[in-house]
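Structure in structure tokens, see below.
With one protein chain withheld, the remaining protein chains of the complex are depicted in position.
A and B label the chains in the order they appear, each numbered from 1.
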Amino acid sequence: MAKDITIYINGKPYKTTDDLTIMQAADNLGFRIPRLCYHPQLSIEGACRVCIVEVEGMRNYCASCAYPVSEGMKIHTDTKELRRARRDIVELILDNHPLDCHTCERDSNCELQRLAHSMGIRKRHFEGEAKHYEKDLSSTSVVRDPNKCILCGRCVRVCSEVQRVNALGHAYRGFKTVVMPAYNAPFSETVCTACGQCINVCPTAAFVEKNHTQELFEKLNDPDLIKIAQIAPSVRAAIGEAFGLPAGRQMEQETVAALRRLGFDYVFDTQFSADLTIMEEASEFLERLQGKGKLPMITSCSSAWMKCVEQFYPDLLPNVSTCKSPMSMMSAVIKTYFADKIKKDPKKILSVAVMCCTAKKYEAVRPELMVDGLQSTDLVVTTREVAWMMKSAGIDLVHIKGEKFDEPMGLSSGAGAIFGATGGVMEAAIRTAYELYTGETLLDIEINDIRGLAGIKEGRLMIDGKEIRVAVAHGLGNAYELLSAVRKDPGRYHFIEIMGCPGGCVGGGGQPYAGINSIPLDAECLKRRAEALYGIDRNKTIRRSHENPDIQRIYKEFLGRPLSAVSHKLLHTHYSAKEPLGIIPAEIQAR
Amino acid sequence: MDCACGGGKKIEELRDYMKDLKKQERSDSQLIAVLHRAQELYGYLPQEIMDEVAVMMNIPTAHIWGVATFYHYFNLKPKGRYTVSVCLGTACYVKGAEDILDALKQELKLGVGETSGDELFSLQETRCLGACGLAPVMMIGDKIYGTLTPKKAVEVIKMYRKQAAGK
Partner (left out) sequence: MKKEYVITLCDGPTCMRNRSKELESVIQQELQRHDLQEERVRIMLSGCLGMCSKGPVMIINPGYTIYGKVAEKDIPEIIQQHILKNQPVARLAIQEDHLYNRFFRIFGDVKFFGKQMRIALRNCGIIDPEKIDDYLSVRGYEALAKVLTEITPQEVIGVVKKSGLRGRGGAGFPTGLKWELTAKEQSDEKFVICNADEGDPGAFMDRSTIEGDPHTVLEGMCIGGYAIGAKKGIIYIRAEYPLAIDRIKKAIAAAYENGFLGANILDSNFSFDIEIRLGAGAFVCGEETALIHSIEGSRGMPRPRPPYPSVAGLFGKPTLINNVETWANIPVIILDGADWFSSIGTEKSKGTKVFALAGKINNTGLVEVPMGTTLREMIYDIGEGIPNGKKFKAVQTGGPSGGCLSEEYLDTPIDYESLAKVGSIMGSGGMIVIDEDSCMVNMAKFFLEFTQNESCGKCTPCREGTKRMLEILTRISAGKGVPADLDKLERLGTMIKKASLCGLGQSAPNPVLSTLKNFRDEYEEHILKKHCRAHVCKQLFNYEIVDKCVGCGACKKVCPTEAISGELKQQHVITQSKCIQCGNCFKACKFEAIKKV
């Protein structure tokens, strides 16, 4: 039980409780102590020393992120000496950091830059040798630039603690310390799943996505191409943040309009293909339930998760749904069904996916997903990239008049919208599977057991007298926990949803950087983004994928029925075990 | 010489060693001991061996790499037949260890941490060898040479050269 205590900050008494650190107590009282390596979702590092405070009776400064408050503690956050020490510490970080802010990708959106400004560093006192390393451009998704790294270790912690991928670690020591994968191997050859959470938590530009904006700008200018965009559910729930809007404002129609201004000929909705995914996946699940295939069935929408499963859980590959992700399903039908409709050579179509995700860049180039030898998704740009493109092209997303998606792949059900939040795919699948199986409409369609940010969520429902047990995990670390349980007790669940990123796609590695007053991966922010999607769902009259008239039409005109031969050719694939070159994933042994 | 990549007796020995450790509680805490054993067998830590350790001990390679690069004791590259370690402890330093090191650098045409092209000598600095009474000292293999002068140090190297040529 926490006890009420009195502490003194800068000479004045305040009430607080003894279960808090100095930083937490100060936060509650309106003192925002400067900080850098601290992150509320991660373990305490205490490394940057930016959050130091003076505590009376202690010989040295103490890191407020790590030190607990106690009764009568006299804390000073702002003495002259302390201000100077803090300033000097931040300057020391800058002295070993490139001086290229105005040409840096994170200019004006960099935690270090903000910190340096607020510390009042106007002059350098201690300049000297600075590090110089090669950038790693090998990955399809993530660019690592050790020169920008300030060794806060957030990326290492997120990769090991939240994602349990352990692609990154500190190597060497002292002034020569570098964050790198094992053996300093190219990222593309490591166990990195391309989830992009390192980008999300990085305070500087040491990790950024592989940038495809210039390539896209060029192609948008190509008069010979039909330019088609699709946008993921979560993009609309977060893109506003990049334009200074609060988290949770959905910007669906504005984004459609803005993409048209950018030069796209057609803008489709990935929510449509999410509905399509549900048709296929729910049907696949029912087949498996009737003995055709392994149970539990595990979802396959998340690209980071798919890389993860191939490396770490090859034994579970038969359990993974053969459905492609909504992005790849959309791209496949764009280059077949839609190309046919507009009578264009699919080679003349530029299929661009606007995604909340960095791993989708990896998915796009996967050979398993080609259709008739043709890459179906030509380019993937993240929410961040597309927001920048809009700004660069002078498009005012905030004030633009909203527009609707193009037909015939613009209509979606509420089920497609909630795909972006953890538990959403499961919820959407249940809505449809229930009806496909029983022939009756599921009335109570909001399944609260599997909503929200709990790491692992479980639910059960009766379908035709049979109990179906489902589980949902988001973030690869939670997936590890859940699947370890499944390996021990394979009969425990029938259906499992796994999303690679914390919070599901709304917390994707390609979402806008945290603003001045928030932190990356902030639970509150993730909740609001998810709430935006649930709001879309609630406001729709059509909330079940199979009721979407465009879905009904595509089956009637083109696919026939779920799991048909055409479906199998375009919408399904098979994945295979992978051993990243030169690096054996340790977790394989955990089998 | 056994090749570094599996096969051979060395790898079997290392595997047996790890198997024994695996039986213990909290076996992943034995990583440093395993790396010591690997270096004893191979003279350094080949990448393939670190991969092997990762799989056997169930420790992520990024972690192993972090440990291997953190500690001075672990070599990531093969060493020469003779490792010449010049003590740069305080006692040796005030008695002119730097001059010894300079003389050796010149004689061996090597920088600190480098190995000669003929794989005969590796030159390195070391922390206190606890032979402060003999300062300045250097160690070749496990033999200590004390009360050195730059000239004496060079002579010792020449002696080793002769020895190697004789073999």
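Note that a contact is a pair of C-beta atoms (placed from the backbone, for glycine too) under 8 Å apart; a residue touches a chain by one contact, two chains touch by 3 or more.
Please read these numbers as outputs of a predicted model, since none were measured by experiment.
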| item | value |
| --- | --- |
| Chains in view that touch the one left out, judged over the entire complex | A, B |
| Sole residue of A:I52, A:I75, A:V143 or A:C159 that reaches the chain not shown, by the stated touch rule | A:I52 |
| Residue touching the undisplayed chain, where the options are A:R32, A:H117 or A:R173 | A:R173 |
| Residue of B:K9, B:K23 or B:K143 touching the missing chain in the full complex | B:K143 |
| For chain A, residues in touch with the removed chain | 44-50, 52, 59-61, 63, 65-68, 84-85, 88-89, 92-93, 95-96, 125-126, 128-129, 151, 153, 170, 172-177 |
| Touching residues on chain B - with respect to the absent chain | 26, 28-33, 35-36, 59, 63, 66-67, 70-74, 88-91, 93-95, 126-135, 142-144, 146 |
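Note that only the chains that are shown with their structure count from here on.
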| item | value |
| --- | --- |
| Rounded Å distance between chain A and chain B, as computed from the means of their C-alpha atoms | 44 |
| Interface residues, chain A side, partner chain B - complex | 160, 166-173, 180-183, 190-191, 582-590 |
| Chain A-facing residues of chain B, complex | 47, 50-51, 54-66, 69-70 |
